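Handing you a structure now.
A protein chain is absent from this complex, but the other protein chains hold their places.
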Amino acid sequence: MKKAQIKLVTMLTALMLTTVSSAEYGINLRKGVTDYSQTAYDMHMLAFWVCVVIGVLVFGAMLYSIIAHRKSKGVKPEQFSHSTTAEIVWTIIPIIILAVMAWPATKALIKMENPTENGKPMKMDMTIKVTGYQWKWRYDYLEEGFGFLSTLSKDSNLARQINSGVKPETVDNYLLDVDKPLVLPVDTNIRFLLTADDVIHSWWVPDFGWKRDAIPGFINEAWTNIKEPGIYRGQCAELCGKDHGFMPVVVEVLSKEDYADWLSQQKGEQAEEAAMVEKTWTKEELMARGEEVYMQQCVTCHQADGTGIPPTFPALAGSAVVNGAAADQVQLVLNGKPGTAMAAFGSLLSENDIAAAITYTRNSFGNTAGGMVQPVDVKNLK
Amino acid sequence: MSEVNADQYFVPHKARWPIVGSIGLTATVLGAAHVLNSETTVTPWLMYAGLIIILVMMFGWFGEVIKESEEGLYNTGVDTSFRMGMIWFIFSEVMFFACFFGALFYARTLSVPWLGGEGTGLSTNEVLWNGYEGVWPTNGPAALGGHFEVLDPFHLPLINTMLLLTSSVTVTIAHHAMRANHRSQTVIWLVATVLLGAAFMYLQVTEYIEAYHLNLTLESGIYGSTFFMLTGFHGMHVTLGAIMLAVITVRVAKGHFKPDRHFGFEAVAWYWHFVDVVWLGLFIFVYIL
Partner (left out) sequence: MGHDSHDHKPKGFVNRWLMTTNHKDIGTLYLVFAFAMFITGGAMAMIIRLELFQPGLQFVEPDFFNQMTTMHALIMVFGAVMPAFVGLANWMIPMMIGAPDMALPRMNNWSFWILPFAFALLGSTLFMDGGAPAGGWTMYPPLVLQGGKNVAYLVFAVHLMGISSIMGAINVIATIMNMRAPNVGYLNMPLFVWTWLITAFLLIAVMPVLAGAVTMLLTDRYFGTSFFNAAGGGDPVLFQHIFWFFGHPEVYIMILPSFGVVSEIIPTFARKPLFGYVSMVYATAGIAFLSFIVWAHHMFSVGMPLGGELYFMYATMMIAVPTGVKIFNWVATMWKGAMTFETPMLFSLAFVVLFTIGGFSGVMMALAPVDLQYHDTYFIVAHFHYVLVPGAIFAIIAAAYYWLPKWSGHMYSERLGKIHFWWSTISVNVLFFPQHFLGLAGMPRRIPDYSTQFAEFNMMSSIGGFAFGLAQVFFIYIVVKTVRGGKKAEANAWGDAKGLEWTVPSPAPHHTFDEFGPVDLKKMAHGEVH
């Protein structure tokens, strides 16, 4: 009996040690790349060591008692039942310990909520509005007047389908990669305005040191200042429905110069897109673009073959709307269906994307509506 | 039933009614769930059947208790247990109402001002609900349910306050009469109480109709939600209380209870006072402020 126990414990410890050493990411909180994340890390370590010390003392006393004060040793049990001194001591000491932890925590919290610089409220250099959707993020660069959606990358999305046959290990950054990351400059005070369109989400990048909920109908504020360029990955941290596990956050932090380049490039692309609304597209163009948009934006709910996941997510194959008047479908996609997961895509995607996606759905999955919807048509219905 | 031992705490055997009650509750909520989900072929009847079963259960159960009580099976110990049961039950009701009052206070002092841009809610207002002012009463930044008007607190609600306050007095008078063993007086004051309760309910229904004419509905945003849920649950409690009072009246008329032992009476009276106090809260926080 005793021997078997020891064997088991050694085996398990060995297992534990090997797994610990082989785990890529370590086992502790990350120090991250912001002042705040460093503070959070320090707080965490302080609290951790406090607990370890108390644990060693308490469990040590217990263990000693278990070994020394056992009946098999022939001890006679004492009969004392209280000691006011002892009880006061072990009420006061924890209070002191807690106060010691509360002090830095208070300072850290104030830094997060009321950021100041030289005694004045900190000046924010730029503002990003983050909006959570089932199951993607939208980032708006408020000062620059543009924004885009950020969705799980195609590789991951393919691999994560049930019994996809693709090994997750073969996918780069499995589940932590997106089609279009949020791009930010280094060493800049960035204010985030967080909200959501359907249900509550939570925006979290561990390396920045915090997460904050994105709540429909309300704006939450948070800020950061990133010290090092790099790519930082996180995930949505509030249960938001079936694909909660599949809406990663990826932030690419660039040097200030690279960021400026990126910005002007984005603006150029944005202008090109706008110009393309006015032109007349061919069916091939629409279908090709449409498939791409559909597979990125619509597929989680309506599925690749358009069969949906009834009853929650209706099939587009054979749907009355998709096979009915084009204008009705455009309206529906533009305005969404409040109270359901179907978002108002009018403010999320360009006219080109919407027209293409709709054309694609009307000519796929065995739908017979046929025809084309041109970006101008969408623009006119907006 | 040979003899009654005064020291013996009466432990009943064979509780027949609880299982009936469980079946009744389940049928009711199952039927209701179907109705809510618009699957209404058979199931409204299931819901009604459930409610009837619950009624039958209550009559059966209380009937059994009354019978045992009249047989003198209950000693003071049992009486005390019943009292405690009732007190803690009322406490649970208090917490239930506290929950809705809490929602009201939260909306008025936190969420609505926040949406209106007060304090740190500034960006919420600027980015999402520009132009929304956040003054109570409100149906929210999207003006759900359309424009509405609120009721004048010093009209029907004031009368209702008077009615309920008076009824608290009448039920107390009835109680004193009971203790003095004036049976017919007790009945008279109880009847008066029931009538006052019924009048209250009548006015409350009138008021709801008026509210709907003012386009104040359950769907009028947070104001409509808190208004109707608080007054509605209160109204349900008044109705229940009035029914219980009526039953007590009949029992007094039948000669039940003794001047020094009338727990059933007192329990209902407590309940009635509780309903009254809740109303005062409503009158102040829902109507006046």
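Just so it is clear, A and B label the chains in written order, and each chain counts residues from 1 on its own.
Everything that follows uses one rule, which is that a contact is a pair of C-beta atoms (placed from the backbone, for glycine too) under 8 Å apart; a residue touches a chain by one contact, two chains touch by 3 or more.
Predicted model only: the values in this text are computed from it and were never measured.
Partner chains of the missing chain, restricted to those shown and counted over the full complex, are A, B. Of the listed positions B:Leu51, B:Met229 or B:Val277, the one in contact with the omitted chain in the full complex is B:Met229. The hidden chain makes contact, of the residues B:Phe100, B:Tyr208, B:Phe257 or B:Tyr287, with B:Phe100.
Although one chain is not displayed, subunit B still touches it through residues 1-3, 5, 7-19, 21-23, 25-26, 29-30, 32-33, 36-37, 61, 73, 77, 80-82, 84-85, 88-89, 91-93, 95-96, 98-100, 102-103, 106-107, 110-112, 114-115, 119-120, 128, 138-142, 144-145, 218-226, 228-229. In the full complex, subunit A makes contact with the omitted chain through residues 1, 5, 8-9, 12, 15-16, 19-20, 22-30, 37, 39-40, 43-44, 47-48, 51, 54-55, 58-59, 61-62, 65-66, 69-72, 75-83, 86-87, 90-91, 94-95, 98, 101-102, 105-106, 108-110, 112-114, 159-164, 166-169, 173-176, 198-200, 202, 204, 206, 209-213, 215-218, 220-221, 234-246, 309-312, 339-341.
Following the convention adopted for this analysis, only the chains that are shown with their structure count from here on.
With centres taken as mean Cα positions, subunit B sits 45 Å from subunit A. Against subunit B, in their complex, subunit A makes its touches with residues 129, 193, 195, 217-219, 221. By the touch rule above, subunit B contacts subunit A in their complex via residues 114-115, 120-121, 123-124, 127-129, 141.
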